Structure formats: C-alpha cells, structure tokens
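What you see is the complex with one protein chain gone and the rest in place.
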C-alpha cells in the first residue's frame, strides 16, 4: 500500500507491506520494521528499531494528529489538490489562502486591481490576532472568493492573482 | 411512558409524558415538570423545580449510573426477574446470590444438605475482601449453580435453598 | 544515583514512584500480571516484564519472578511501593543477597518492626509510651487474666503478626477473656500462619496519629510531622489530614521526638511511619511502625514541601538528608480521600468492572494520584483503591470545602465507588469541627447514609435517559417487517412486562 503524506510542507512517500507478522514501512528509502501493532480508539502502539512507541492520535478525514514523546505531528494525506500554507504560496504565487480559520476583516482589493509584491490583499482575524495576507508577486487580481465580514477556514483561498512579472 | 425503577432496593413507579415543551415526570404521586432538556453523550441537563441540574450518566443495558451534586445513584430498570442483593434475599429467602463479582473460594455445602439460618453457604473473594454468604433461613440445599474456584458475577445465584421453617 | 529501578507494584503507587524516578533521570522497569497487561502504570515504565497470573501470590507476591525480572532488566534497585511485598523481610533479604538495593529499611529492621511484641519492647526501652499490656507473648490464660486485671478492662487481644483488624478481640469483662483468646488465636493462625496473640489495654475512642520520619544511612533522623488517620472503615483509612486538630505545638513536639526515637532504636533507615494512638486525655501510645511509603504520604508532601518518594530513592542511594529538623514546617492544611471501587450502600463490598466515563478534578490545590483511565476494566484481583484525591488549602476550612468541590468534579461512571460517601464525610458536623476518632464511621452511620433529597431528581433523570435512548433509536421494525412509528404513549406497554 502506498501513501503520500505531508508534514510541514515536506512530502513523504510511504510504502507499507506485510511480511509475516511484521509490517515494513518504507519512508524515503529507509525500511522500518513494525511489530506488536495495537490500534485502539485514539491510541496506537508498536515496536520499531528496538523501541516501543505509544502514540495518541486523532484522525479527521485526511488530517491526522499524532503525538509521540511529547511532540505533535500534523500529517495530511496528500491525495487532493491542497491549498498550501503561506510558505508554499510564496513559491507558487498565485493562490492567496488564509493561514488560519477566522473572520475576514479586510479585503482592500477588487478584481482587476494591479497589485505589487508585499501589498496587503486581506486581513484575517482570529483569537485577538490579525494575520495580513500579502501578495507574493506583482500581478493582477484575477478572482476573489470571499466577502469582507465572512468567516473563512484555514487554507481557504481568498484571492487569486494573475502573474505579471515575478520580482 | 411508564417505568419501574429500582434504587437501593426501593421500587419507584415513574410515569413520563410530554405537555407542550415540557415533560412531566410523576414519581410516587408527585409531579416534576422538566424543561430545557439536553441529552448528549454522557451528560443530561434539565431544569425542574426552579433549579438547573447537570448530571453525568452511563447506561449499561438495564443499569443506569447517574451522578448529581457529587452523589451517585445506581438505578436499574425493573423489567426482568432480578437476582436481589443480600438484603432482599433475607426477605425472599431461597436464592443465595453473590453481592459482588469475585472468586468463589469456598462452597462448603452440597445438594441435599440441611442448613440452619446463619450457616455459611459460600465465600466469595474480590479485591482482598472475603464476603461470606449465609443462609437466611433453615432449610435444605436444593440446587448449586457454581463450583469452587469459579469466577462469579454480582447477583449471580450460587445456591438455592428449599424453605423448611422460617425462623 | 541508580540508573535503573524496578518498581514492584501496580496502580497509582507504581505511577507515583515512576514519576519520581523519571525526574531523577532513572530508567523505570515495570512488572505486571496477566490481568494488568493494559493497566495504566505500564505507560510510565520504560520497560515492563510479565511476572505471572492474576492472583497476587502468582505475580506481585512472587519473589522469584520479580527477582528474575529485576535481573533481566538490569535493575540496580527495587522500589516496592506499599502493600504486596513492601514490608516482607524475605523480599528485602532476596534483594540484599543478589546485590540489588531494596528501597526501604534492611531486612533486619523490617523483621524487628514487623514483630509487634518485639517492637513494643524495643520502644519501651527508649522511654516511648506503649499501651499497657504484655511485654512478651504468653500462652497461659492465667497470664492474660493477671495482666488484664493489672491494666484494667476493657482489654484487647491482638495477633502478634497482625494487621487489618484480623485476630483482634475487644474484651470488656473477665468472663469473656478465655473465649476471646481462643478465637483470636484461631483467626491469627488462619490469617498469618502464626497463632501468637497478646493482650493490651483497650483505648476507647482513640485518635490514630502517625508521624512521618526519614532516616539516612548515616543515622540522621528528621520527622515531617503528623498525619491524622482516624477516619477508617473496616480498619482501613479512607480520609487522612494534616495537621491534626488534636495536637497542640507542645504535644506535636513530644510525639515527633518520640517517633524519631522509635526509628533510631529500631536501626531503621529510609522512610518510615510511627503510628500512635492518642486517647481522650491526650496521652499517646506507640502502636507500630509502617515500614514503607504510605498511601497517605502525599498530605505530608503538600504541607512540608518535601518529596517523600524522591527522598526514599536518594537515601537508598546513599545520599545524606540535606535539611535539618528546623527547616521543616507545616504550611496550610492537606486532606486525602481514597477513592475505592466499592459500594458504601452495600457494606463497602468491592465493585470491580469497566469505567465507562471518567473525569478527574484539577485546579488550585488539587492533586490526583490516579491509577485509572476511561474504558479500563478494573480487575477483581487486587486492592479496590482506584486513586487518591489530595487537596491543599491555606487552612482547614478551605481544605474541606476544596475537597468537597473536587469530589463533586470527580466523575467515575460504570462501577460503584465511594465518591459520594467521601463527600458526605466532608459535610459531617463532627468532621468539620475536627472532633473525631477511629469510631467516626460507626458513630455517624445515619449521617453518612445517602440522603433522600435528590433521589427523586436522579430517578427522574434515569427515566429521561431511558426514554431518550428509546426515542433516539430508530423506529423498531416488527418481525413481520412492518415499521411502527414510536410515540411515548405507544410505549406504555413497557409497564406490562414489569415484574409485580
């Protein structure tokens, strides 16, 4: 079975197969042999590389929250066109999505506006925090998907910019 | 809708019906008007007699655990022939049941034995505690349902005594 | 410091010890019976070994299996917790022989304090008061009669190796003495394999006051003040508090000094508790030494600020106690309530089973040392203790209210527990006033009964729950396949199947 998982914008190709009572999980060309697998409710435990891991998890559709040794990993199944987070947008450059769920408090552009890299395209507010979404490129506003005062989800596309010249 | 509920060996006849947005629960000839009913997972809340109650509960078949203001109520739906607890047996007198789940460590009688009121019929052990089951009546052992060394459940009948003379 | 410690216990105390180990950077090795493969204490162990079948004799009391696990896990020390093998001199000896440090006193000190008659005479020698009575075990009824006459009735016959009320008989008139001795011997023989009994003056309405003592390997001894443990059911403590309302500073000073003397005279090292009875005239008498960390140790930790389990490990590793008696003071007030899987409405009989829903209290001054989790099936083989709720507050009044509120917030559903009963204790006038003794539970029986006030509300809630779970379900499909809509009035039929 093969999956493509995303963690912190890095993609991991994973291949799982069973060999007798063990599972072999191949991640980035390294094999992890998994034994003593127990999955129950919100906990999964297994042994690999000589160590037993007890991991709590929650799965919500394609999103998987995993906690291990006090650290949290937010992992997504990459089997759809995802809306990227800010970091990624700066590379991709034309889809401006909210980084968090919140209220769209300001949307100072309209379709057809010329914008410069760094211009504020939208301000989303949540939990007393304002997040400014800036244009990563020079370009023209091609499409606006939301209205001021609307509640937006994380990763929801708010504005699309048509590439002019990449600065 | 009518129910018969048992709490601490007392039976309660309960009659529930709806009047507009309220429920009327009649318990022992007194009416309680219930409003603002919310049931979710393990919690139920409602208002009655001017007070709002938030109650946690767990239901396991006919058994209902309810906690209210720091007190716990173990309530059973009385729609089957129940095996009573010790107290009740002393009134009923012929069915000797364990008061707790545990190990049947001693069963010093056999079918046909004559027993006197107060004789030990069985000893059940659980959690470092031994519970002696004594005969509430003079009589004869009619039936034995368990073997020494067996795990027994709460309310499981261990011995049945045929009434001789009630002392 | 040790690198690896085996924790020869289960439940909340195994977790308590594991946490102390982790804070000291020590790797924890757990043990478990086959009934405990899914138990909470294993989550706190770096490694775990199965030591046997569910009955304690086969696993947690199985010295050979535990020593084998210690060897396999490379343990340098073993912490026994309380109960099970904690005060077993043979276990301490087995450790001593294999070069594993037993975190507790030496097997020799354990043997001494475990023998009630021997420890009585040791204690008497150093001038600590003991309850008037026999100095050595005797077999002749005439000796019992003589001493009973000397100390005056009522007297009590006790098993020399006893504990938990087994083998005890209170005797109020000379004519009952002989039969009581015989009954006591029989019971002692059955319970402890040793029929030796002895006789003491019986103290009416005593308070149970104990002093926590620490002693390091250099012999430095410090006490950490008292715990009052008079609230008992079936000779088992269920609520403890510190400071005790029965002591004034002078009495506290004298008892603390006496407790230290007892520990020193017994050549006892590590943490130990000296139990006293306090009579109505404020005379105190040595009762026994508890040679282990006790269930109620947290209340001492809360008021003195000393981590007792950490101290146990440090002392066992050879560290010196790095504070003086004068550094230790009591700040505020702490109460512990033991949460048991038992039915107070049915003679406190134990109630193992599955915990369907769990919510544990938290917040200012609230500590929960818990061995349970939601969805866990409490096994029937072990002590019914589930967890301990400990509160601390600025003063006793606030602590009682805090305990009461925390008990309200403590929700365990699916099995019966003593949570409600404990809350009733907090609401009892005698407890609130601090005027109580070891017969508190008996003397307040009627006040501690589940009060009627809310039963109708609970019954109403239960009916609504039953009704809702019926209405929430899909309309039932009859066996002939026709679908019947459900309305409350059509369910009246329920009534018919009820037993008259």
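As written, the chains take the letters A, B and C, and residue 1 is the first residue of each chain.
Throughout what follows, a residue touches a chain if its C-beta (ideal position, glycine included) is under 8 Å from a C-beta of that chain, and two chains touch if they have at least 3 such contacts.
Quick caveat, the model's predicted, so the values are computed rather than measured.
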item	value
Of B:9, B:35 or B:54, the one touching the omitted chain in the full complex	B:54
Interface with the unshown chain - residue positions in subunit C	15-16, 19-20, 22-23, 25, 298, 301, 305-307, 309-310, 331-332, 360, 362-370, 393-394, 398, 401-402, 405
Those residues of subunit A which, in the complete complex, touch the missing chain	1-5, 7-8, 12, 14, 16-18, 23, 25, 27-28, 30, 32, 34, 37, 39, 42, 44, 46, 48, 53, 55-60, 64-75, 77-82, 85-86, 99-103, 126-129, 131, 151, 154
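In the analysis below, only the chains that are shown with their structure count from here on.
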item	value
Mean-CA-position distance for subunit C and subunit A (Å)	51
Distance between the centres, which are taken as Cα means, of subunit C and subunit B, whole angstrom	29
Where subunit A touches two or more other chains at once, by residue number	none
